[in-house]
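Below, a portion of the complex is reproduced, with chain positions unchanged.
In this document, chain identifiers A and B correspond to the written order of the chains, with residue numbering beginning at 1 in each.
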Amino acid sequence: MIDVVVLFFLLGLLAGLARSELKLPPQLYDSLSLVLLLAIGLKGGEGLAQQPLLPLLPQFGAVILLGIAQTLLAYAVLRRRFARADAAATAAHYGSVSVATFAVGVNWLNARAIDFEPQLPIFLAIMEVPPIVLGILLARGIRAGTNWRRLGHEAFFGKGVVLLLGGMAIGWSAGPVGLAPIKPLFFDLFKGALAIFLLEMGLIVARQAVELRRQGLFLVGFGVLMPVVSAALGIGCGVALGLSPGGVTLLATLAASASYIAVPATMRLAVPEANPALSLAAVLGVTFPFNILAGIPFYHWLAARFAGGAP
Amino acid sequence: MSSVSTDKRVMLTIVTESVIENALLADLDRLGARGYTVTDARGRGSRGVRDANWDEAANIRVEVICGRSLAETLLAHLQERYYANYAMVACLHEVEVLRPEKF
């Protein structure tokens, strides 16, 4: 059966396609994403407090390489059809990751009582930035024009990274007992908050319909196949790292996901000649709905086969 | 005849994508603007509807009061740096101010 949070996404999608007057206050959307990011971070940090951190370092290297491989692959495919700037910018979206997709994956696993490693939220945080840098290099080469310092700062101290890593640090140092008093807000409300967040995502996705129709089949095909291939890479990486089936599923989900917040904002500044409508139509119009409706269960089915858990 | 003595300056109004707010304001600074005012906006133009329903589709409206020559420098810079790739509209009109040394 479809998870209830996904039903909210479908409601938003239908309302948007029917051109309903339904709108969410933008500040509600911002507030929910703040709560979701902090909650994911807190939960991960709580888990990390119970294990040594040093052995994780090689895993971090591996998932960074995973993101870079995806970006290069996407660029190679997209370059056949699009101008260099557009190919590079879109590739960066696909190399990077989406918090919303990750949250739906976490929710999917929780609903089925499938565990995953606590370092997954760290993967989420560190996989965001490298594809952005690579995308800019692919688009522009190492030219004088790029203000790397500003870009670096915006990437590393962006909202998402700060909230995720900050939440992890708090969860890590407070531990389960310290976190108890704030659990009613961050943990008990997580799924309700995710539901409302996905309602808005449905409305946003619906707005991509026009652009998608204009761009045609190539983009739709790319938007479906790219995440599947990425998920396969992610599964390979996860199995190689020895993650549990839940962890492999979530790493595949991360790989399959494509950014629609941090990357578009940064690319708009760094590669202005790229058309943002193109990337967003693929990411939001195709890949995001594909992942949350069909991808995650499929990736878990694959993960379970290869990582040896029951599907 | 005026009862208060005002001076002529120019008001430059820019409407553009809010994603470039920081970069644009840094440019205004660097080129010598002594101040500016920003409001959140939405709109429609040659780059389609920008309804501010989410960050990517939000506009800002920036006003700079300054001397005509600075306004023209700023306008030329906007044209060269932003017009090709960003949703942007800019225009000038004359205004009367007190304390002209401020602008």
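General observations
The rule is simple: a residue touches a chain if its C-beta (ideal position, glycine included) is under 8 Å from a C-beta of that chain, and two chains touch if they have at least 3 such contacts.
Bear in mind that the values here come from a model prediction, so they are computed numbers and not experimental data.
The stoichiometry of the whole complex, written in the labels shown, is A x3, B x3.
Quick note on the criterion: only the chains that are shown with their structure count from here on.
We define each chain's centre as the mean of its Cα atoms; on that basis subunit A and subunit B are separated by 35 Å. Residues 23, 26, 29, 203-204, 207, 261, 264-265, 268-269, 272-273, 276, 280 of subunit A touch subunit B in their complex. Interface of subunit B with subunit A (complex): residues 17, 19-20, 23, 52-56, 82, 84-86.
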